[in-house]
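Here the complex is missing one protein chain, while the rest keep their positions.
Note that the chains are named A, B and C in the order they appear, and that numbering of residues resets to 1 at the start of each chain.
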């Protein structure tokens, strides 16, 4: 696996697909032999970003979520994108505990968790255009195998 | 889930991704509560079609495999496509035990297995253009839950 | 997600055991199930047993915090039991572990909660 291995996926923005997205990305990175902890972190990032696209990005509207994952060596690049309402003030929403939807019992911890589970994060968003999150994470323990079978 | 739930994916045609494709489709159909047997059948179809795209469609070349899955009610539609060498005589290759690559110890059972695990199968192929398999499968047992967690 | 609610010690302590993946998709059903138990009760003591939870994200934090506030506002007590290492990490990040009592497992939580309210 010297050349890049790439995977793209797009899917309906419904909550049933949160688990699908987590499992798909986890299965894609499995050949890198991530530890259980790394795998949990990756699934959590995907879950946070996809959930945000569904709840905040599209809300009541139906829409499509775009996911791209690329592996080169021990480096994973992950992009999760929606074409929803977008974010007006990115600095504001990235603050721990900030949520625009306390009525939905959101914890406001999504961005904080995503930031702490990756090596790099980039947020691109434009009002009424949508939001694009780009993550870089290094799978630092190619030796220790976590084996999952689904 | 009255409206359709759809998922598309495209990924590098390398054998590491056979497991990814199986798991991704299985995770996507899981909200339908398929039985273990139905889930195994679905994974097997995906595995056969993706493996064929890698071995026969692209061979030594690198390429991309396209996958599309749509769920409406208890009906699953699945398309798996490559832009590889294509098939000259579709009727010939669909025969049980026929393989063009006995040198690779292929069993020639891929098409036979796919046919017996789905309700409908459609093979579209053109030489030097590629191959497109379209399957329809009904998940007949929405009641009996098979629970997987990855 | 499966949610099972047991009444222990003559109904004075409720144990709600969650099993499966506690994400946004599961959150709504969990919320409804738990709130049915809490409705109209004052001074309730609830142990959230998370030992069967195989995945949780910030949507789970929201559900837990929401129940905590309700119970606190009605003069009750809530504790968390059996959180895995990765769930523990999320609880810590959110500051929840500072306000909610945490116990390694259900049995310990039951004993401790009886002491607390005596």
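A few points about this structure:
Rule of thumb we're sticking to: contacts are C-beta pairs under 8 Å (C-beta built on N, C-alpha and C of every residue); 3 or more make two chains touch, one makes a residue touch a chain.
Keep in mind the model is a prediction, meaning the values are calculated, not measured.
Although one chain is not drawn, the whole complex shows that of B:22, B:83 or B:132 it is B:22 that touches it. Among B:60, B:91 or B:105, only B:105 touches the chain left out of the display.
Although one chain is hidden here, its contacts on subunit B can still be listed: residues 15-16, 18-19, 22, 37, 40, 43-44, 47-48, 51, 54-55, 97, 104-110, 112-113, 116.
Here is the rule we use: only the chains that are shown with their structure count from here on.
The chains in contact with subunit B as well as with subunit C are A.
Mean C-alpha position of subunit B lies 42 Å from that of subunit C. Multi-chain contact residues of subunit B, defined as those touching 2 or more other chains: none present. Chain contacts: subunit C has residues 21, 55 touching two or more partner chains.
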